[in-house]
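A single protein chain has been omitted from the complex, and every remaining protein chain is retained in its original position.
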Amino acid sequence: MTDAATPEPLLRVRGLTKHFPARGGRRRSGPVRAVDGLDFEVRAGETLGLVGESGCGKTTTGRLLVRLLEPTGGSIEFAGRDITHAGRRKLRPLRPDLQIIFQDPYASLNPRHTVGRIIAMPLQVNGITPAGGRKARVRELMELVGLNPEHYDRYPHEFSGGQRQRIGIARALAPGPRLVVADEPVSALDVSIQAQVVNLLRDLQRELGLAFVFIAHDLAVVRHFCQRVAVMYLGRIVEIGARDDIYERPRHPYTRALLSAVPEVTRSGPADRIRLTGDVPSALDPPSGCRFRTRCPKARDRCSVEEPALTRRDGADQAIACHYPEPEPGAVG
Amino acid sequence: MDPYLRVEDLRVSFNTTDGVVRAVDGLSFSVERGRTLGVVGESGSGKSVTSLAILGLHDPRRATVTGGITVGGRQLIGRPESEVRRLRGRDAAMIFQDPLSALHPYYPVGRQIAEAYRVHHRGAGRAETRRRVIELLDRVGIPQPGRRYDQYPHEFSGGMRQRVMIAMALVNDPDLLIADEPTTALDVTVQAQILELLADLQAESGTAIVLITHDLGVVSQVADEVLVMYAGRAVEQGTVEQVLLRPQHPYTWGLLSSVPSLRGDAEADLRPIPGNPPSLIDVPAGCAFHPRCRYAEHTAGRCGTELPELRAAGTAGHRVACHLRTEERARRYAEDVARVGVAR
């Protein structure tokens, strides 16, 4: 999937796989195939959105990227180095470059630490002392994310959800990362606060030239934040491409159904909706062939025997995993 | 027609160690049979407290509930618990956000629904009850209802569980259905299924529905009327078209311009409401929204001192609680839209 013309990507993921051993009674069943062969790249300063329904493996992917989880297979290359199975020591020099923002503004901050200590944590564990000292850096960061630096000595319970999420963002930014994985950073927030945080992240991304892997289930939020978007279904990417291609010219039946299911204030009635029946199948036992075939309105015989690969037309950026994709606009057939 | 549900000047407060929480503070609305009222508002605005009050589910030792709630012509507040319980489940039923916690994990779902049925149909036989439950499971779109009857909640997916909850709520043919964020925990594709199901069921049986949500998109899809809540009060009320397409209240404007959209300019900044919602222990004086409102300066100080009443504005039936005069509001909003280019 590399284009010769583009510079070396910051993050390159190949065939990334994570299987969890099945829990509970059913002995005979195979593993939970949470992530099952992902290929994608993120260039420096680029924002990639990862969208999909609950359980499709978004969070698992995010944790694999920052190596909170050990991949079952495939490879992760970050800044030209293979970190797929790197241990703590080998990851150490890369840790400041690779940070994560979590979903839950309550669980993601240590309730016994002051805000100052929380934000300084990545500096502390990596032994970084910025010019002017850690405290000054932390105050600067607090200002950057819109917190009052005078609240340095306060505890997380004294802040609202939106403010807590700002603290989590400041912590991720503290060591000066090049890639930030954000796992549903605004899903737990109220609409009015969500918009504040999306704007903040967008400003920071532009100002600091950060690359983002932005995980969300809200398609509209992703549209406002990401330049590129990957749509996941049951542990695989079904469609990936530039934002406008995905939102204006989706070619995978699942992407189209997903987009049409979003209730929009301005859209009247569900007249043009593509109805999907049933639920997402279990990752313990995904359907044969195309994983989407059990709900796909276009499924045919071939879909149940042959798994479609994520392919792209020569010169195109958009890649689709479907035997019968929607035609490209302008193309015949 | 007389509305099936009428709520008048509802007030609910809780005594806590930190002070009195005025969760709902003078709320009035009504819903007719066959209509859906969407109640929107941010977290903590009093939506769930309102819905619990309608079904008389507040613990009288912790909550003080005053005002009027009339369901099917009968006044509820101040009635003995036994009378309210009879209403609950038979005339009015509720669907919660989290079906897993509302279902008992150790009983087959069919039996749980059957129990809900028998409470109000003492004479019903076993076979009859089972038939009724299976028919309902089928109606809410659960495949193989006969087999599913004997399965446990953990064997159902999130969407299927919510269908079970809906089946349980409908088992006694209620005339009023209160759905508190029924799709918030679900995926969009499943949410679309559930919302459609609710609409179909309503078309069949003419139930009055109160749909509580924080998602303006959901409201615009299924509601006939909308009530926007802020800090325990209604700030705007009207039909979906009035409130969502021709909003009159600055808070509604703020909400609408905060929501990212699938259309329009993806590069444009969202326009959030500044600041945070107030604590309900210490609600700002005057208009509760005034610390966050960018129009508060245009009312000669009234916003910070005087509580705005819900008054008619715009077209018939549209009501807004704001001190700005209607013409002025229209002008300011038009200016604002022209300046930043977010129009809905």
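To keep things simple, chains are lettered A and B as they appear, and every chain counts its residues starting from 1.
Just so it is clear, a residue touches a chain if its C-beta (ideal position, glycine included) is under 8 Å from a C-beta of that chain, and two chains touch if they have at least 3 such contacts.
Basically, contacts and distances are computed from a predicted model.
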Practice task
Tell me the UniProt name of the left-out chain, picking from "Chemotaxis protein methyltransferase CheR", "RNA polymerase sigma factor", "Peptide/nickel transport system permease protein" or "Coenzyme F420-reducing hydrogenase, gamma subunit".
Solution key: "Peptide/nickel transport system permease protein"
Fill in the blank from the handout: Among A:Arg14, A:His113 or A:Lys298, contact with the omitted chain is made only by A:His113
Exercise for the section: Tell me which residue among B:Asp282, B:Glu297 or B:Glu328 touches the hidden chain in the full complex. Expected result: B:Asp282
Practice task
From the listed residues A:Lys58, A:Arg139, A:Arg171 or A:Arg202, report the one that touches the chain absent from this view.
Solution key: A:Arg171
Handout entry: Absent chain, residues of chain A that touch it
Key = 63, 66-68, 88, 91-92, 95, 98-100, 102-104, 107-114, 118, 121-122, 124-126, 153-155, 157-158, 168, 171, 175
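One rule holds in what follows: only the chains that are shown with their structure count from here on.
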Problem - Centre-of-Cα separation between chain B and chain A, whole angstrom - result: 31
Completion exercise
chain A residues touching chain B in their complex are 53-54, 160-163, 190-196, 198-199, 202, 217-221, 223-224, 243-244, 247, 257-259, 261-270, 273, 275-277, 279-280
Handout entry: For the chain B and chain A complex, residues of the former touching the latter
Key = 42-43, 157-160, 187-193, 195-196, 214-218, 220-221, 244, 254-263, 266, 269-274, 276-277, 344
